[in-house]
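Presented below is the structure to which this report refers.
The other protein chains are all here in position, but one chain of the complex has been omitted.
For clarity, chains are labelled A and B in written order, and residue numbers in each chain start from 1.
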Amino acid sequence: MSNKNNDIRHIPGLGVISLLFFTYLYAPLVILVIFSFNETRSATIWGGFSTEWYAKVFVNDDIQRAAINSLLIAAIATVFATTIATMAALAMARGSAFRGKPAANSILMLPLMVPEIVTAVATLSFFSFLGLSLGLGNIIIAHTVFCIPFAYLPIRARLQGMDTTLEQAARDLYADRWATMRHITLPLLAPGILAGGMLAFVISIDDFIITLMVAEPGSTTLPLYIYGLVRIGITPEVNAVSSIMLGISILFVTLSYVIGQRR
Amino acid sequence: MKNAVEVIKVHKVYESTPPVVALKDISLAIKDNEFLTLLGPSGCGKTTLLRIIAGFEEATLGDLRLFGDDIAALPPEKRPVNTVFQNYSLFPHMSVAQNIAFGLQQLKQDKDQVAKTVREMLELVKLSEYGDRNPSQLSGGQQQRVALARALAPHPKVLLLDEPLSALDLKLRQAMRLELKDLQRRTGITFVFVTHDQEEALTMSDRIVVMSQGEIQQIGTPAEIYENPTNRFVADFVGESNFFIARVTKVTKSDVECQISKYMKVRSQRTSSISVNDVVTLFLRPEKISLLADPIKGSHKGIVRDIVYLGDNTDYQIELDGAIEVTARAENRSDGTPLFAIGSDVHIHFDKHALKVIRGEQ
Partner (left out) sequence: MIRPNTFRTVLGISPAMATIGIFMLLPILIMALYSFLEPNPYGGVRWNFTVESYVRLLFERDLDGRLVFDTTYLGIIWRSVWIGAVAVVASLLVGFPVAYYIAIQPTSRRNILILLITIPFWTNLLIRTYCWILILRDTGLINNILISSGVLEHPLTLLYTNGAIILGLIYTFIPFMVLPIYASLEKLDHRLIEAARDLYATRWQAMKQVIIPLAIPGIVAGSLLVFIPSLGAYIAPDLLGGGKKLMLGSLVQLQFSSSRNWPFGSALAIFTMAIVMVALTWYALGPGRRSDGNLH
């Protein structure tokens, strides 16, 4: 079966197409990272290896402020979204079948269904309608909503893959509802919650369009800052910040994958 | 003395689409200290009945008593009943010892007491060395014993076991049968044991409940079930059987005579309410048929059509009277060869007590 030429399912050329595809997928990212180490000011002509742009990034106050904003927003939004999503997943997977359940499921998925730009301008309208101006708070609220389904899906998947007889065994052994939740369900669900939380974090830290619309002056996040730089011109600093963000995302997603796989 | 468990007119319908009727009007009294087995084919409702007793599932109709108390409304943690699950369901994030301690801790026993009981339990199931292991580092048989120890540790009044041996290989299964039976005797706990393996049921139980399609077919000791099945399903499901549909031709004080084919009549013991011309089903275990080379009084002549070698025994398919086939089982010769070859003439004989009339024509 593993021998390609004998594999009845194989079709010639597939391997080549796939190889090209993965090159297409990764080449731009690799190019970005390579040029972030470029010696010269030009962002696209190689002039030798240097880490000077990274050094510049780390002493740039604006970038640091933006980074702190981003991390703060992502951390808080992640905690809220993951808590809300965990409760929802437990209720949906272990709770009773009530009449509004399909509707509740659709509402949970709503942030994924509505185009992001619509969410962005709707949230902006909402805040202006209420005259709500909480600085970072506005962004945190918007991100929490948007992150809920991303946290929800891995948690729900883990719950569904979990053997329900384990919880029954706990009840059988004199653990009440809450003791079962504490000693059995939550510990076994932990990898799912962690994976969901990490995805929520990545989504929040990477979000651009919602933040762009909702952010007030002074609430600049890293993506907003990068966007501002790109609008002005292409510089190696942009490459360096972008590479750092890229690295963080890849790290988190890979970790979340590894944790989610763990049994 | 009070019964350990009383199941009274329990009816269970799963509200799936389409709804499934899993139990139909089940009534059953389980005695204290007894080893009771629920036996039946897959899907007959054994697990469902067990889960209702444990409290994981709610009966649609009917009552449930434990030593006289109505427990139908109690959640599982309030019932002094423990379960050994079919797939063991050991907590994967806890060590063997922590698994066994779990129930005791939930009952708020003090630490020393818990540690002592855990040690005793590990000893009881011969796993003293394994307390610190993770369940995933144990073999199937060891996991099974941990599940048993975990369920026994809180010393429940009733232990429910759902096909606990089905995942083990034959040798281990046979050894565990004896261990389980022994454990039950020593602890004096009422065991309700679920299986679809008739041999398991016959060797371990004080009483067997034979179920089919959500109904109880017969309740009795292993010998009663084997020797005197009340209907064809039980006779067929427990052990091997020959069935004959026959018309009653003569009824005397102690015997009945039945016509089982054009020229062949057999005698059987008379049971109640039988009259001439009734159509009945007769049943006969293969091992109760003697095979003879020469005819004797009351024997029937036949031809061996096929033989199936079983190791210690051989099954012979014998054609009688050119119409009926019966299966007879006989021990092989001491050199291991069968008594008769295919195509040879043979005479069969059986005691009239071995041939039994069971209800109906089906």
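Following the convention adopted for this analysis, contacts are C-beta pairs under 8 Å (C-beta built on N, C-alpha and C of every residue); 3 or more make two chains touch, one makes a residue touch a chain.
Bear in mind that the values here come from a model prediction, so they are computed numbers and not experimental data.
In the complete complex, the residue from A:I141, A:L159 or A:I259 that touches the missing chain is A:I141. Within the full complex, the residue among A:I68, A:I117 or A:L186 touching the omitted chain is A:I117.
Interface residues of chain A with the unshown chain, by the touch rule above, are 2, 7-11, 13-15, 17-18, 21-22, 24-26, 28-29, 31-32, 35, 42-45, 80, 83-85, 87-88, 90-92, 94-98, 104, 107-108, 110-111, 113-126, 128-129, 141-142, 144-145, 148, 152, 168, 171, 199, 202-203, 206, 208-209, 212-213, 223, 226-227, 230, 234, 238-239, 242, 245-246, 249-250, 252-254, 257. Seen across the whole complex, the unshown chain contacts chain B at 52, 55-58, 72-76.
By our rule, only the chains that are shown with their structure count from here on.
With each centre defined as the average position of its C-alpha atoms, the distance from chain A to chain B rounds to 55 Å.
Residue ranges of chain A in contact with chain B, taken from their complex: 163, 165-166, 168-177, 179, 183-184, 187-188, 263.
Per the touch definition, chain B reaches chain A in the complex via residues 54-56, 75-77, 81-83, 85, 87, 89, 91-93, 102-103, 106-107, 150-151, 154.
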